[in-house]
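The complex appears here minus one protein chain, its other protein chains still in place.
Per-chain residue numbering starts at 1, and chain names A and B are given in the order in which the chains are listed.
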Amino acid sequence: MTAAAPPLVQGGTPESPRMRRGAPARIRALAANGPLFTVAVVVLVLLVLTAIFAPLLAPYDPEQINLKNSLAGSSPNHWLGTDQSGRDTFSRLLYGARTGLLGPLLVVGVSTLLGIVMGVVAAWRGGWVDSLLSRSMDMLFAFPAMLLAMLCVAVYGAGLTAPVIAMMVAYTPYVGRFVRSVARQEQSRPYIEAYKVQGWSAWSICTKHLIPNIVPTVFAQAAISFGYALIELAGLSYLGFGVQEPTADWGVMVNAGQSPLVKDVMLPAFAPATAIVIAVVAFGIVGEGLADRVAKRER
Amino acid sequence: MNRNLLRFLAGRVVGMVLVLFATSFVVFSAVHLAPGDPVTFLMRGRPITPESRAVLTAQYHLDQPFLKQYFLWLGDVLSGDFGRSVQFHQDISTMITDKLPTTLFLVVYAMVIIAVLGLALGILSALRPGLIDKIVLVWTGMAVAIPSYIAAIVLLSIFSVKLGWFPIYGAGEGFSDMLWHLTLPAFALALMFAGLLARVTRASMLDELSREHVEVARARGVPEGQVIRKHVLRNALGPIVTVVGTMVASMLVATSIVETAFSVQGVGSLLIKSVTAKDFPVVQAVTLLVVAVFMIANLIVDLLQPLIDPRVALGGDQK
Partner (left out) sequence: MADTTKSTTKKKNSVPATRAADSATPLLALDDVTLRLPDGAAARPILDGVSLRVERGETIGLVGESGSGKSVACRTVLGLLPKNARTTGEVRVEGTDVLTAGPAGLRDLRRNKVSMVFQDPRASVNPMRRVGDFLTEGLRLGGMSKKDALARAEELLTEVGIRDPKGALRRFPHEFSGGMLQRVVIAAALTSDPALLLADEPTTALDVTTQAEVVGILRRLQATHGTGMLFVTHDLELAAAICDRIYVMYAGRIVESRPAAELFARPRHPYTAALLASTPRLEEGAEPPTAISGRPVSLAEAPTGCAFADRCAFAVDRCRTEKPALVEDGTGAAACLRVEEGILA
């Protein structure tokens, strides 16, 4: 009421919703999201680099046991001290980024792909396909991802495989439901109707327009899910269902650090715990930042 | 009105029964999906005596055709007979009922913390934009990123090891002793969900605060406290109750982690131990229990929705 409404049509040629920009412009646009977003992006990049180059960065073999040096404190030789078996906590932390990121990557990657297919089909076809999909989604809602993972571990045994597959299955309905609602919204836009009238096939409209237009939103959601997948997979490893000793993994490390904790030795448990929290917060900030950007562009 | 409500209810109950059927089928058929024959799978690594084979065959009706096995087993489960643990050779129903009070205590304790902390912070943050809102947002942002196992070790090291205020493990006996023993586990369990609830409460409150009817209430001279209670918070309840319903299942799973971390002998730690020991009948029983509790909790949420928002009942299925 207070300000005059902006004119409906602005001068110049209408821009397509997706703008093509060069790399420097992209980086500047990222920075425009605020310092917190930038820091989070930097943290994630460092995490990925750590996971890739862990063998070059780690000062020690992460599985090298040295019982004489059990539970050493922080020192120039061992920045973060050692664990109960005398393994270097810092090296284990660096290596832990590998399983820490790989598991969630598989879970989120596959469930996002499947979820997009399910969601778009449900939104586009409606009718019985839609209700069938929402019924199966309802069922999977009753099975929290970790519970399904535990069931799978009970059947197929511990290790990263069973939990990762279970979580792919359990995450898909969440993505599907999300994609369905976003696709529904996108579908109601006039341009879709226009393509239909022009005789485009459903397949071309979906693959060339609908899906590319919803991908940024879905991608933002995937970044947030990545954090949750990380928490849950590390939790399964903490319980002894996922990655197994002696492999360095953050969840495994938190578990192993729990008994030194009672002796008031905090680093073996707190170092991986901090790593998990930082990674999850960074994914959350990036995801929400991306979601904000998409929302702003839509306006 | 009433017929609409009945149809709404009937639809929900039918949906719930279908989902329960489907999940129980998955849980049951896992025995057959596993590599090897069912008895070998169930006994994994334990010596198979003719006696144990007979017990398992009877328990899972393995001498019957597959579908009949399922329905016979389902009948047993529905009558409260979950069979016997292959590890402890105990009746599973008894094992669960023995441990249920501790878990129930812990979950209710955590629920109270979640409700009080989550609602209070959410409301505070919605009503005090600026510094307080920022602080709460940062706090909840951290809280939702801290999984229960990390909350557990942090609380343990600070309040048990360093300060010695609370015990390191166990559940205690009697109300006050349990309260003392389960305070840290309850907080570890509640932290993440309280953060989540605070965020949802805040968003829902802000959404309602921007509505015109709120300004109308103010324009009529309704005192601000009453505007917040009767118009903003009252109307914001829908999403809050919904999110509490969806939290139930993951909260039960988190309970098992927290019970394990604090060595509390409850249903949750029983699940973890059974998965570790490959005691599949117990895993099945607890899994079904979690699914059933989730279903019931969400049925209650669905029933509450029309009471909160009168438009829901009329619209029937709103999803």
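Keep this in mind: a residue touches a chain if its C-beta (ideal position, glycine included) is under 8 Å from a C-beta of that chain, and two chains touch if they have at least 3 such contacts.
No experiment lies behind these values; they were computed from the predicted model shown.
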From B:V39, B:A120, B:M142 or B:V222, residue that would touch the chain that is not displayed: B:V222
For chain B, the residues touching the chain missing from this view: 211-213, 215-223, 226, 230-231, 234-235, 308-311, 314
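Please note the rule applied: only the chains that are shown with their structure count from here on.
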Centroid distance [mean C-alpha coordinates] between chain B and chain A, Å: 23
In the complex with chain A, residue positions of chain B that touch it: 15, 18-19, 22-23, 27, 30, 33-35, 41, 141-142, 144-150, 153-154, 156-157, 161-162, 168, 246, 249-250, 252-253, 257, 260-261, 271-272, 274-276, 278, 280, 283, 287, 290-291, 294-295, 319
Complex interface listing, chain A residues touching chain B: 134-135, 138-139, 141-144, 146-147, 150-151, 153-156, 227, 231-232, 234-235, 238-241, 251, 254, 257-258, 261-262, 264, 266, 269-270, 273, 276-277, 280-281, 284-285
